[in-house]
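Of the protein chains in this complex, all but one are displayed in their positions.
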Amino acid sequence: MEHPIILQMQGITKIFPGVRALDDVTLEVHRGTILSICGENGAGKSTLMKVLSGVYPHGTYEGKIIYMGEEVTFKDIKESEHAGIAIIHQELAMVPELSVTENIFLGNEIIKRGLIDWDAQRVHTVEVLKKVGLTVDPDTLIKHLGVGQQQLVEIAKALSKNVKLLILDEPTSALNEADSANLLELMRGLKDLDITCIMISHKLNEIAAISDAVTVIRDGRTVETYAVEAGQVDEDRIIRAMVGRSIENRFPVHVSKPGEVIFEVTDWRVEDPNNPGRLVCKNSNFNVRAGEIVGFAGLMGAGRTELMRSIFGHNYGIYLGGSIKIKGKEIHVNSVASAIRQGIAYVPEDRKNLGLNLLNSIRITTVSANLKGILRGGLLDLDKEYEVAEEYRRSLRVKTQSVDRGVATLSGGNQQKVVLGKWMFTGPDVLILDEPTRGIDVGAKYEIYRLIHELADHGKAVIIVSSELPELIGITDRIYTIFEGEITGMIDSKEAQQENLMKMMTSNSGS
Amino acid sequence: MIYIKKIFGDKLQDYTMVLALVALAIIFNIISGGKMITSSNFQNLISGNAYVMVLAIGMMMVIVIGQIDLSVGSVAGFSGMVMAIAVRDLGLTWWVGVLLSLAVGATIGAWQGFWLAKLGIPGFITTLGGMMIFRGGVIWISRSISVPAPRELKIFGAGHLPEWGPAFTGMNNSTLLLGIIAITAFAFTQLRKHNRSKKTKELWPVLVRIALVSVVIGYLTWIFGTGRPGTSFPVPGLILVVLVLIYHTITTRTTFGRHIYAVGGNKSAAALSGVNVQKTYFLTMLNMSFLAALAGIMFVGRSNAAGPSDGIGWELDAIASVFIGGAAVSGGVGTIIATMVGGLVMTVLNSGLMLMGVGADRTQVIKGLVLLAAVGIDVFNKKEGRQSIIGRLFPAKSK
Partner (left out) sequence: MKKLLSLLIMVSLITVMVAGCGKTPERVEPETTETTETTETPEAPATAEAGFAADSVIGVALPWLGTQNWAEADEMFKSKLEAAGFQAIVQHADNKVPTQQQQIESMVQNGAKVIVVGPVDGSQLGGVLEEAAAAGIFIIGYDRLIENTTAIDGVVQFDSIKTGVLQGEALLTGLAAQKGEGPYNIELFGGGPADPNAPNFFKGAMTVLQPKIDDGTIVVVSGQTDFTQAATLDWDNSKAQARMDSLLSGFYSDKEIHGVLCPNDGIARAVITASGQAGQETPVTSGLDAENETVTWIWEGRQYSTIAKPTDTLVSKTIEIIKALQAGNGLPAPDETTDNGMKEVGIYALPPLVVTKENIKEAFANDPGRLELLK
């Protein structure tokens, strides 16, 4: 390859008390290329990047970092930034109440005679915004930008500091399809500006689309590194390397046995609470059979989550009308508590902010949606609680030493299992799962899919909302599509393909 | 080390504050020449601080839901004054006055709960308003003059358990009875717990635990029971113990208790688990002001009069106790027992410094430093991967 090497990390070993987080990791990046680092959650990708950027200062790890031909010993993130290395984290680090300009120059202000030179900053901002293809007023407040645009501002901020090596940690995890595509395009463009990118990602299709090289890390070790040609990446090879075994089929085989229709929603209408007059759900009608898994596909903001949360005890928006029947009987759900009581369960998409109390133990979490289930004589029966938690730990195969451990200590996949257990304990007829595998690595996803299938086999009606179309096609029986608050179609999963789903998700022509 | 863990459970760092408390008491006892650990001083400690501890119970719950109540001092002062004035001017019987005062407290709590739960005004602001309103109120209705309280109330603020029965025990028999009940209850619950968890647990740590606790309770009983004739375990202390038992049960064994922690830990997740967040806010605030009224009554009983400046600064003592007891500023964390230990640390410190003749000014400085140190150590301890102080004292070689 004609590109010179810009960065070499050699024999990096980082030990935390009791854990060998990185073990002799080696990495090489060529200047002006895109390297993708893949690996399951906890494989050590983020730790490696923290070593590189000086979050873990020189001396706290073993090994050598050679950057632009010289060995570097960063003591903190300032030093690495100075050398032209910038990290863009999964969670954006922008101040929402400040403007684009202010954010770009935060901590790095252009000072003239002791005061901030606003004109110079603004001129500079417009320049870097042009580089990332963003046309917004530099005085716009960050909070008024979409997530995708914020991400671009973050990249612009890095560019304003003359970055040479840009690290993006799961850059598209919060973006919708269009924004993701846009971002990937931008990364390709950065190559022409002689900027090198390292991308950490779970999403194989993205890796395949833009990488020049792939490094796979597993359990703190480099498994393999190889150059690829963009668009010609063997996804299965990456998966094999990541999980250390071959997953023949990403989705477990399942034959569903749908029974009667037990869940039926008619003419459901919901108004946007922040935007009077705008409907986020327009006369939605759908039904689910016992033992059936039904998917909901739609672009971000189409109203999938809003519809589900509204059905779940009017938890979102202003309810305007519509009815719900469970097992043929009409029910009224005007609070979350009554929805739970009448057999509906909802697992939210944002596990950390909506699904879990991270201060709690597994045991307390498991019973938290059905405290009545462990009441005895008006008081909580803590022995019963323990039994219940143990039972779900066993049946859901949660990997933990004890149910008294905090849920915060669990990996994403195990957290999701605990959340599933919590809702199974409420004894629901209908389970709504919103993005059930978001942020979960490949191996754990497979287990979650199996659990979902088991739920259906027990006669539950299961609804799955997901942005990952292959996932929907792989595990559901039927798929509804939503576009701008309207259900635009329904299709049997056997006939569904990404292309025809996409078409139904982006127009209200119906099918 | 492994034996100690078997006796006290795995979370040894929970005992850091208890250890600090015992150490403080012993150190002060030495410095003051044996005046700290005496019958009368312990009685004073309890009756002089029970009302702040009552506030701390409610405050712990408020802090757990992620709020703060700045108005408790004013509400305590106001409720106490209402009672004193009602009894003096309306000629009510004393206990009617007490009930009235508690009702006033609960009403104030409902008012604050309404602002917080229904209108969504943060508790800090709601209760800052309440702090001013009820401070002004107490001065207004009293015309800034102290009002004498019914004498019957003295028992709640400064009373002692009655003397009865045979004298050969050499101590106050009410106190003795209380101690015996406490030991029996502890042993009973421990043994029952052991019997129910049939899982391979050994019996000896339970017995050692019972023996240790019995010795401690027995010692305390002896101290409280052998004071000047006519004195015993103070009535305000008894009120406090009863409240602690009730609220410990509420916070650990009821759905409402679980809801408090759920709301404080993650409000949105709690709402999506079917918890009525508004109702939880409302009840917690209501309960706080109710307890504030009770604290006000206890203080009036101790003082023989309700004064216009009753309650000034109490909220801060209560809040300090809660945080020394390890509660989190962001909510979701805290226990009644730890809060009581936190309150006792402040109390023992206060008393010890006074016995040494340290003035109120320097006492304040020291209390401030102790608050910072306690919370600092707690935060330090809870950083991931760190051993507790006790853990460091006994390095775990076998594990």
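Lettered A and B in written order, each chain numbered from 1.
Here, contacts are C-beta pairs under 8 Å (C-beta built on N, C-alpha and C of every residue); 3 or more make two chains touch, one makes a residue touch a chain.
Please read these numbers as outputs of a predicted model, since none were measured by experiment.
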>> List the neighbours, among the chains on screen, of the chain that has been left out.
In response: B
>> Can you say which of B:99, B:125 or B:365 touches the chain missing from this structure?
In response: B:365
> When the complex is taken as a whole, what residues of chain B touch the one chain not shown?
Replying inline: 31-35, 38, 40-41, 44, 48, 139, 143-146, 148, 154, 157-158, 228, 230, 299, 301-305, 307-310, 312-314, 350-351, 353-362, 364-366, 369-370, 372-373, 376-377, 380, 389, 392
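Note that in this section only the chains that are shown with their structure count from here on.
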> Measuring from the mean C-alpha position of chain A to the mean C-alpha position of chain B, what distance in angstrom results?
Replying inline: 44
>> Taking the touch rule as given, give the residues of chain A at its contact with chain B in the complex, in rising order.
In response: 16-18, 312-313, 315, 335-337, 339-341, 346, 348, 353-360, 364, 368-369, 371-372, 375, 378-380, 382-383, 422
>> Residue numbers of chain B touching chain A in their complex, please.
In response: 196-197, 249, 252-255, 257-258, 261-262, 265-266, 268-276, 332-333, 385
